[in-house]
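The complex is shown incomplete by one protein chain, all other protein chains being positioned as in the whole.
Moving on, here comes chain A:
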Amino acid sequence: MIVVTVLTIYPFLNVLAISLNNSVDTVRGGITIWPREFTLDNYSLIFTYGSLITGFKISVLRTLIGTIAGLISGSMLAYTLARSDFQARRFISIFLAVTMYISGGLIPGFILMRDLNLIGTFAVYILPGLVSAFNVFVIRSFIDGLPYALQESAKLDGANDFTIYWRVILPLCKPALATVALFLAVGQWNSWFDTYLFNGSDEALTTLQYELMKILQSTTTSATNSQDAANMAERMSQISPESVKMAITIVVTVPILIVYPFLQKYFVKGMTLGAVKS
């Protein structure tokens, strides 16, 4: 178990140490989990990169909007599916479940986005993934576990179905919503391929992950075909020093790492519920 823990954590500590190490010194190699020449210069440097600032803004925006929109749509649909008296319940459940196993694929998806004029827009980050079958089923199984009497008494008080959803169900669903919010936020924050596919050339709409991808890829390819280590090190320091790359990696990773341990008890439960039901 200790081995597993070390295996998991070491790479992150290594990256952190390199990001805090003087970038010229890093080229000498041999940094493990402690910076040799401590500096924050790498971090102050990356905050001067314009494309990273834009990327950061877009990433934060899509995470916020995508998560909130996904939560509202997912929980609303889940509530209707949890109502055993709802006529269309069976049809909609199957309709949704099918999407978990069949997808049109990359190219039909691309053509659809093009036909809907979504390429080169911010909306392409939010709209396609708005309703996720898995998330809906997670929330639904949670609602199924709530006592039905609560809804019944609200109904007797004259509340309509929407009011019941909004006033009674939503506040009780917080654990399930926390799980789904985490899934959505992580998904939004971490995605880069949609940027690559739809908005890669649009500087104003690229995300942080995509910018990081470009920076990391630009040197990995040049590093692998260079046999001469000295030559490689020199070239790397010109393009983007190792330490700076690692600093960006940390900036991209930290927001998620701060959040997830606090939501642990929720998502463990959510995962189990979702898997059992679907």
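The criterion applied here is as follows: contacts are C-beta pairs under 8 Å (C-beta built on N, C-alpha and C of every residue); 3 or more make two chains touch, one makes a residue touch a chain; residues count from 1.
Here, contacts and distances are computed from a predicted model.
The chain that is not shown carries the UniProt protein name "Sugar ABC transporter permease", picked from "Cytochrome bo(3) ubiquinol oxidase subunit 3", "Fe-S cluster assembly ATPase SufC", "Spore maturation protein B" or "Sugar ABC transporter permease". Of A:20, A:46 or A:77, it is A:77 that touches the chain left out of the display.
In the full complex, the hidden chain is touched by chain A at residues 1, 4-5, 7-12, 14-15, 29-32, 73, 76-77, 79-81, 83, 85-88, 92, 95-96, 99, 101-112, 114, 127-128, 130-131, 133, 160-162, 165, 186, 189-193, 209, 212-213, 216-217, 220-221, 223-225, 229, 232-233, 245-246, 249, 252-253, 256-257, 260-261, 264, 268, 271-272, 275.
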